[in-house]
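Yeah, one chain of the complex is gone here, protein chain that is, but the others are all in their spots.
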């Protein structure tokens, strides 16, 4: 849990010191690459340390403020996948690269008149790649980092016993999980509203539509997750319901300002069903151990959100151009951002092992890394390490 | 705890799909009944699915947004009374009826130029029934649903042992309860402020007065609850103090924009004392088992809040007309809304039993309905129920 504080702190600081320099904002200086007679904008050219940037209420300063929080959020997503076996040093190093390089680069392409947003004006592909609330930039970005970390770390010890069946590892306090849902909801209302105004250039009055759609998507997704779980396993599951809630929020991020309320409900229903199957698929078929469901909730639901812009929204209106723009964006995430992220994390792992020692893992990360138990009510006996 | 997510999700979705159609907003189409030569507005006539409603910052769209949350809040109140013995399916069905029918109907009468608000213009009863923040519409409505559920479910097993004395069942984590108080306070500041502007048609500058009065009412109510508990039982009780805090918030909802700060303190003191006696009365005399105190906190304090409009506020100025309007509103809640709600819940119970099986109840609802314990630190052994 200490890791959350450290990761957020590093992400926000690194982003201010040099991450923002590569991301920039619309209408700010940037480097351009001439390809095929067209000027492709691929990286910003801001000075370090925010020098020369006036922090008043101008759009660029609001973008900086919003992005400082978004990058922290994206950097915290992989923590869910690396739970209980990721070293603090490793998560700090991965955060440094995410917030200092990968995130700003892709965010520039999408939000700062970079080449993905230019697809609209240059090739008439609808409005270009549309992602106001960061379903791709924040969520898929964070979810793919989580995937990379889960690959590198491997499953928790005891998760897949010798016969290959996954063992459930009961963990979190449901009350806290649900308090997290409430926090996330409030945060998402802000995130989606701010994104719609700053990045989709909508009128401020769009916030009502965004709030309604974001909430409906989360509600529908929760109910879909509960229904699917009940049908498949006989009884609903609180943890999957919470994952459904989060998936609905994630899925709403790309299209919230462009959906009619019934379409937002539909987007949520798909997200909730999808996330249950995705968690199952990852855990059982692909034996990727993701304790927090970070990959399914953020990457899978985020990709669905990006598709819903073309499929359900008023934005592209289902035009083939908008479809193509969204698909190019998703392809960039999977074909370029994922290998880049994974390569960087793999390099870190060569220098400094990401995974904690076997002994420490049995005793629980918090105990080992922090010198204090996160759940003081679990008493660890000093002679044997049985947790219950 | 899963129930909270599901109930909120169902309430918000049902309300958007058809609940809002019956509630409407001031100045929107509605059905009118001619009685005694006067046109009584009794139900709205909006299309389903919010069709034709522009979600910009217009008052009607803000009302929809606020009500989507309010109806979710009202629907969650009965969960406190049904704790540990209410089936998930039952709470979902009850929510469907509350959010889809009972709530919108009464809210229309109060907030959408319905007949309760018409009492002022038609019969000169002060300003008509006044309830900007929803002390009646949200709180008493939710509290009466809680009463209905507590009646149908009956007390928890072991609550009233053979000799009839109530046994204390220790439960919640006080830290989380207090975090809930903080959340509630922030929510209430928003709720009361928005209600004052949208439903009482006050100037936006009223928010300062509303914030001061809401806070003072909660503070005074807490201290009154602590003082009464100390006097009666020898030592204060954290759980009753939190109930006092909530009761103060509830009581402030109706009159917050119309009170002077000392009157808000007085309203809070009464609410806090009232709630302690009401909890006692329900538990000991009426043997209604309400683990969360939902009936006392929401219904009783809410009714007091409605009365305080006539008694303490600048609105009616203690005029007999305002008194009559408030009493008619309260009578409608007790004489019409309560039987309607109870009848519907009773019907559900005929089809699908609200109460969980005896065995499941011993093991704890969360475990049974959710497949995971809300408090993982309580280990339930399958052969015996020792709590460690």
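In order of appearance the chains are A and B, and numbering begins at 1 in each one.
To be clear about the criterion, a contact is a pair of C-beta atoms (placed from the backbone, for glycine too) under 8 Å apart; a residue touches a chain by one contact, two chains touch by 3 or more.
Note that the coordinates shown come from a computational prediction; the quantities given were computed from them, not determined experimentally.
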{"item": "Among B:35, B:48 or B:182, the residue in touch with the chain that has been omitted", "value": "B:182"}
{"item": "Selected residue (touches chain absent from view) among B:73, B:226, B:324 or B:356", "value": "B:226"}
{"item": "For subunit B, residues in touch with the removed chain", "value": "168, 170-176, 178-179, 181-182, 203-209, 211-212, 215-216, 218-220, 222-223, 226, 233, 235-239, 241-242, 245, 261-262, 265, 375, 377-378, 387-388"}
{"item": "Footprint left on subunit A by the chain that the document does not show", "value": "1-2, 4-6, 8-10, 12-13, 16, 49-50, 55-57, 61-62, 64-65, 68-69, 88, 173, 176, 179, 183, 366, 369-377"}
